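In what follows, a structure is listed as structure tokens, so that the remarks can point back to it.
One chain of protein is taken out of this complex; the other chains stay put.
Each chain gets a letter, A and B, in the order it is written, and its residues are counted from 1.
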Amino acid sequence: MNRTTTAVQISSLKDFLVFMRSELKPKGKILTPFNVITGSVILLGAVLILYRFFMGLGSVVHSSSEYPWGIWIGFIVMVGVAFAGGAYVTAFIVYVLRGEKYHSIVRMAVLNGFLAYVFYAGAILLDLGRWWNIANPLIGNRFGVNSVLFLVAWHFLLYMLAQLVEISPAFAEWLGLKKARKFLASLTLGAVIAGVTLSTLHQSGLGALFLMAKWKIHPLWYTEFIPLLFFVSSIYAGLSVVIFIGTVSFRVFEKDRIDEEYRRSWDDIIIDLGNACAITMFVYFFLQILVLVHGKHWSLLNTGMGYWYLTELIGLLLIPGFLFSWGVKSGNPAPIRIAAVLTMIGVIINRVDYSIIAYKWYLPLSERYIPSWMEVVITLAIVFTMVWVFIWIVNRVPILKKPPQWAIEQEQEEESVERAVALGLQLGLTMADGGSSIDKEKK
Amino acid sequence: MDGFTYVDIFATKGIEYLLVISGLLFFAYFWRFLSRPAVAVYREYANVFPAISDWFHLPLEGMYFHQGHSWAKPEGDNVVRVGIDDFAQKLVGKIDAIKLPQVGSQVSQGEKAWSLQVGSKSIDMLSPVDGKILDINESLLNSPESIGKDPYGQSWLMKVQAPRVSANLKNLLSGGLARKWMEEVREKLLARMNYNLGAVSQDGGVPVDGIAKNIDRERWDEIVREFLLVS
Partner (left out) sequence: MGIDRRTFLKCLGTGVALAAPGCFSLPGKLEAAGVAANKEFMGVLVDTTRCVGCRSCELACAEAHNLPVPDVGDASAFEKVRDTSEKQWTLVNRYKTEKGEIFAKKQCMHCNQPGCVAACPVKAMEKREEGPVTWDTNCMGCRYCMVSCPFDIPKFEHHSAAPKLQKCNLCWERLQKGEKPACVEACPAEALTFGARRNLIEEANRRIYKNSGEYASHIYGEHEAGGTGYLYLSSVPFEQIGFRTDLGTTAYPEYTKGFLYSVPVILLLWPAFLSGVSAITKRKDKVRSEEGGKR
């Protein structure tokens, strides 16, 4: 049987250390092809990262004063944050709208979002030239309140905390901390509300970063509505990632890491998620058209960049949108999975467009930014490390499987109390008359 | 902004953010303030409910339960001690008399074996095992109301010579199954109570006249019979 359901009892630091020692051991085979390949990339990446810190940014990245931001910001941060959007969307559905049906995926989505943020914050540290000053906007070594990036930094930090709170009950369950779990679970709704708010601003804030790069970004991409476009696209981007990770997870993880019931409900959920994607993509498409017409840029469509724009719009937005709708109508998850992957590619391209491809599109190829191999290796190393940590946690913490029995009981107790409160209030409460009968008995 | 002197167009940003943060804190407080009554009531209920869970606590060591809320405890040599569970007595309330069968007579599993006298009403209960009665708890007959004090120990009802004891026990609930069953009973009760928590005093103790009467004063015996499976 899996060990996490047998309640762990941790009463002292020693217990904790013993427990952690046993949990730290790898589970399952170590030398799989996946592990070997990703492991060597991570090792190489780690060496390069050290090199970067000692020798300066330019020794590792393709440096150019024309392109202040390379793939660490343009890909890891921009795309990573969009992909983490699944966390706030599912949390909103499950905790605010109370879509109980989707409970089985919310932890996976939030964990993914949380790790994404942690690792992309790491990528920012790498990319900052004067990284030792990273805390300055937070500790007030001058608050640049006029800066979009200042807001983004704060939202980054706060949202990371909110996600930590959202996911923490799972860790309390893993460690068998009953009291802590109760307390942490009581914070969830607040954290979700804060998280959705922060995400709204954070997703659109990343878009707003480009508002002052007015002539540097191709007019088909530059619009004053970038923040809105970024926000809306983060919804379907995040959901597509949830579809992707869910599909992969339910296949690759061993049986005892996954709850059978969760697995069975997955095909049903995937269709609903596809539905949500189809609708947001529909809206996004019309927003794009609206922006295009508003900017009067249609004449640019018949240029090289215009074709690229159309590829993005039709190939990576309309077609997956259509696939989503088809899958939903026919109740078939297969096209939805394909659509999710296409959508992810589309979002990657869209974000990279803003920071790299459509950024100074007019420069000849020889002056354009092309990432160096070292940048790519470090990028892959970061992504792989995140995957490793994700797997490590799913193998131990109840993410894809039901919480241990005691946690479910705790939840039910809370619920019945809440239900009782709600009903009691509605029935005009028997407290008064019941109370008097109690008094009588006591006398 | 005439272009000759510096005007910080974001001069008030910092104050705005501080305002918003304090606005949010105030909002959180305000929200709680508006839902205050609910919070207060919540606290009371939150106190009561864990106590309610105590009612459903079962001593699982060597005990077997019949779904009609009686228990059997094998004591070797085919002798089984029999009693009623805590929940049954709390449901019924103050018991005026217990009518036990004669020593030497037969009882059989799932059949009516003894009855509880409450006011003018008499509630039958089912025997958990088959067999011949060896002994009955005389002291309980003299003070039936004391049954609530130690329902699984001192307040046993009778000893039965049960020749088919192992077959009998197979039909009873123990361990995890018993706990699960009790959980269902609890759910069922909560549903029946319709959240009429007047049935419960604030420390989780039970009104002396029993849970059932507090749910429905007229037809309480029907409720009891439903739970004890004798309706």
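By definition in this document, contacts are C-beta pairs under 8 Å (C-beta built on N, C-alpha and C of every residue); 3 or more make two chains touch, one makes a residue touch a chain.
Quantities reported herein were computed from a predicted structural model and do not represent experimental measurements.
Trainee: So which of the visible chains would the left-out chain be touching?
Mentor: Per the contact definition above, the missing chain touches A, B.
Trainee: Using the definition of touch stated at the top, determine which of A:W131, A:F183, A:Y307 or A:W373 touches the missing chain.
Mentor: Residue touching the absent chain, from the options given: A:W131.
Trainee: With the full complex in mind, choose from A:V18, A:V36, A:M55 or A:I408 the residue touching the hidden chain.
Mentor: A:M55
Trainee: Considering the complete complex, identify which of B:E16, B:E75 or B:D150 is in touch with the unshown chain.
Mentor: Missing-chain contact among the listed residues: B:E16.
Trainee: Among A:T38, A:S168, A:S204 or A:S249, which one touches the chain that has been omitted from the display?
Mentor: A:S204
Trainee: Which residue from A:K214, A:K255 or A:H294 sits in contact with the chain not drawn here?
Mentor: Counting the whole complex, the residue in contact with the absent chain is A:K214.
Trainee: I need the residue numbers on chain B that touch the omitted chain, in ascending order.
Mentor: 1, 3-6, 9-10, 13, 16-17, 19-20, 23-24, 27, 31, 190-191, 194-195
Trainee: Identify the residues of chain A touching the omitted chain, counting contacts across the whole complex.
Mentor: Touching the chain left out of view, chain A contributes residues 53-59, 61, 63, 65-66, 68-69, 92, 95-98, 127-131, 133-134, 136-137, 141-144, 146-151, 153, 189, 192-194, 196-197, 200-201, 204-205, 208-216, 224, 227, 419, 422-423, 426.
Convention: only the chains that are shown with their structure count from here on.
Trainee: From the mean C-alpha coordinate of chain A to that of chain B, what's the distance rounded to whole Å?
Mentor: 44
Trainee: What part of chain A is in contact with chain B in the complex they form?
Mentor: Per the stated touch rule, the residues are 143, 145-146, 190, 413, 416-421, 423-425, 427, 429-431, 433-435, 437-438, 441-442.
Trainee: Please output the residues of chain B touching chain A within their complex, sorted ascending.
Mentor: Going by the criterion above, the answer is residues 8-10, 13-14, 17, 28, 37-38, 41-42, 44-46, 49-50, 53, 190, 194-202, 207-209, 214.
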